[in-house]
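Only one protein chain is missing; all other protein chains are in place.
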Amino acid sequence: MNKGRFEAFSDSVFAFAITLLILGIALPAFKNPPPSERELAHALLRLWPNLLAYLLSFSVIGIMWQNHHALFRLVDTVDRMTVFLNLSLLGVTVFIPFATSVLGAYPTMRSSTFLYGLTLTSSGSIYNLLLWHVKRTGAFHANVSEAAIRQTTIAYRVGAMTYAVATLASLVAPVLSFALYLLVAGYYLFPRGADADLATK
Amino acid sequence: MNKGRFEAFSDSVFAFAITLLILGIALPAFKNPPPSERELAHALLRLWPNLLAYLLSFSVIGIMWQNHHALFRLVDTVDRMTVFLNLSLLGVTVFIPFATSVLGAYPTMRSSTFLYGLTLTSSGSIYNLLLWHVKRTGAFHANVSEAAIRQTTIAYRVGAMTYAVATLASLVAPVLSFALYLLVAGYYLFPRGADADLATK
Amino acid sequence: MNKGRFEAFSDSVFAFAITLLILGIALPAFKNPPPSERELAHALLRLWPNLLAYLLSFSVIGIMWQNHHALFRLVDTVDRMTVFLNLSLLGVTVFIPFATSVLGAYPTMRSSTFLYGLTLTSSGSIYNLLLWHVKRTGAFHANVSEAAIRQTTIAYRVGAMTYAVATLASLVAPVLSFALYLLVAGYYLFPRGADADLATK
Partner (left out) sequence: MNKGRFEAFSDSVFAFAITLLILGIALPAFKNPPPSERELAHALLRLWPNLLAYLLSFSVIGIMWQNHHALFRLVDTVDRMTVFLNLSLLGVTVFIPFATSVLGAYPTMRSSTFLYGLTLTSSGSIYNLLLWHVKRTGAFHANVSEAAIRQTTIAYRVGAMTYAVATLASLVAPVLSFALYLLVAGYYLFPRGADADLATK
């Protein structure tokens, strides 16, 4: 499998899934069609949970795309198992717009926050599987250090576990778990000092 | 026709079609708008046929994309007939999200499983036509062995015929044919030992 | 403007617009929700005008993409006016899925066939403007022959005029104009003998 075409296909799916998120924000129909200024303003303001869910998922897919990029920059060969795991990852990514629309519609309910968390936990788990497979088959570039691999392994495990904990939290406190998803995404998304030297041409 | 732009266009269409599949999963409107926890959970669980259809079609398009990649890696020149057959193939691929949404909505009915099977059989047939045209015009790379071409020919024929049989089965036993589609997709999708050496940089 | 990024952007829009066409085919809601086998089959069969409109527009956008490719392969530099005309062309292309859904819903009415024809005529006209601008600014590759440019000019004029005639026909005979759109698209789409030598690596 040609690595370039593999990455381009993945990038297209990430970019498309991140764009489809906007379909989760839609103005509900008005009972008496031409709404008053007040009714329209209220209808727009009532969309804030959808907007929050949009921002959350935009961040999540943005982070997943960056992770994908960071991982495959270090990888030399793409075998069929990698393609299979990657397709699974994309399948979960494409599912995010649906989970997001449910979360935006019912932001304080157990089923919606649980479904959303399950989606994130699945994507985190598949990243761990991908890393495990790449390590096991020695597909890393020769000049990738053991330390870098160990660090990535820990980061991936922590990520998946945090999502799993937030998912379980949704069964008792849905709003808390929504807040946790936002916190985790915010933490990963916002650039921190230590990462500055990752900048390359 | 520049082969790079031809492949990039095809990849984009595969990536969009695979992402549009998610629009086939949608929460139905509730009769008494704010649903109870129980009602929301049930509504989500009742979407399992849509989810199954989503997973099936994601696998199917994923496999088609891999096939496309595997075939055109061996091909040197892209003439107008190849572009025409390829557009036909993409036309069938883009149709899959519609066939999937019908299958997800009515998973046990004859028309929906037949329509879905017809779509798969068409794509399989066009792959056979594409291969036949490429062979006939000598568009393969010089270093592609006769044995490899023969093996691909057999695999393509078996694929299209299996789909055709599953499609006919839908007329008497729709659920069986749905199960067959899943089995065939699972068989082609999951990486097997013998393919491991296909891995290239 | 970098020609590569310009072409990649255009290709993405073509590929995305061609995929969005499928949203014009949707199963109407049933009055008594679980339809009988007969009702589902009839509902699917009644979608044939939508399917025909889909096939037509898939061909039309496929042809436009090939034209785009053929034209810009001969072009060296992309100035701001070219970018502007190209954006106009993409704006018309993205409008096609809407015109298609109207045509599919009302295939025998004057407004829908006229709107569709207007869209095609606009795209044909912009291609003529693009060609005129490229010729005027001498942006063609040095090795593009006068004869090739003259031939393309004639082909573009004939194309736009044919569309214009079919559009006008829609005002008196909508079904005839729909048939004309199909004929013209079929004529351009299907590979003919004389084009075989256009095949390049």
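By letter and in written order, the chains are A, B and C; residue numbering begins at 1 in each of them.
The rule is simple: a contact is a pair of C-beta atoms (placed from the backbone, for glycine too) under 8 Å apart; a residue touches a chain by one contact, two chains touch by 3 or more.
Because the structure is predicted, anything quoted here is derived from the model rather than measured.
The undisplayed chain touches these shown chains across the complete complex, A, C.
Contact with the chain that does not appear here is found for just one residue of A:65, A:116 or A:181, A:65. Residue C:84 is the one among C:30, C:84 or C:132 that touches the chain missing from this view. For subunit C, the residues in touch with the chain missing from this view are 1-3, 5, 8-9, 12-13, 16-17, 20, 23, 76-81, 83-84, 87, 90-91, 94-95, 97-98, 101-102, 105-106, 109-112, 115. By the touch definition given at the top, subunit A reaches the unshown chain through residues 7-8, 11-12, 14-16, 18-23, 25-27, 35, 37, 40-41, 44, 54-55, 58-59, 62, 65-66, 69, 73, 189-192, 195-196, 198-201.
In this text, only the chains that are shown with their structure count from here on.
Taken as a graph of touching chains, this assembly is arranged as a line, each chain contacting the next along an open chain of partners. Subunit A maps onto subunit B through a rotation of 90°, based on Cα atoms and reported in steps of 5. Because subunit B and subunit C carry the same sequence, their contact can be compared by residue number, and under half of the numbers here are used by both. Ranked by how close its C-alpha mean sits to the mean of all protein C-alpha atoms, the top chain is B.
Distance between chain centres (mean CA atoms), subunit A to subunit C: 36 Å.
Each chain gets one centre point, the mean of its Cα atoms, and the points for subunit B and subunit C are 25 Å apart.
Looking at subunit A, residues 16 sit in touch with two or more other chains.
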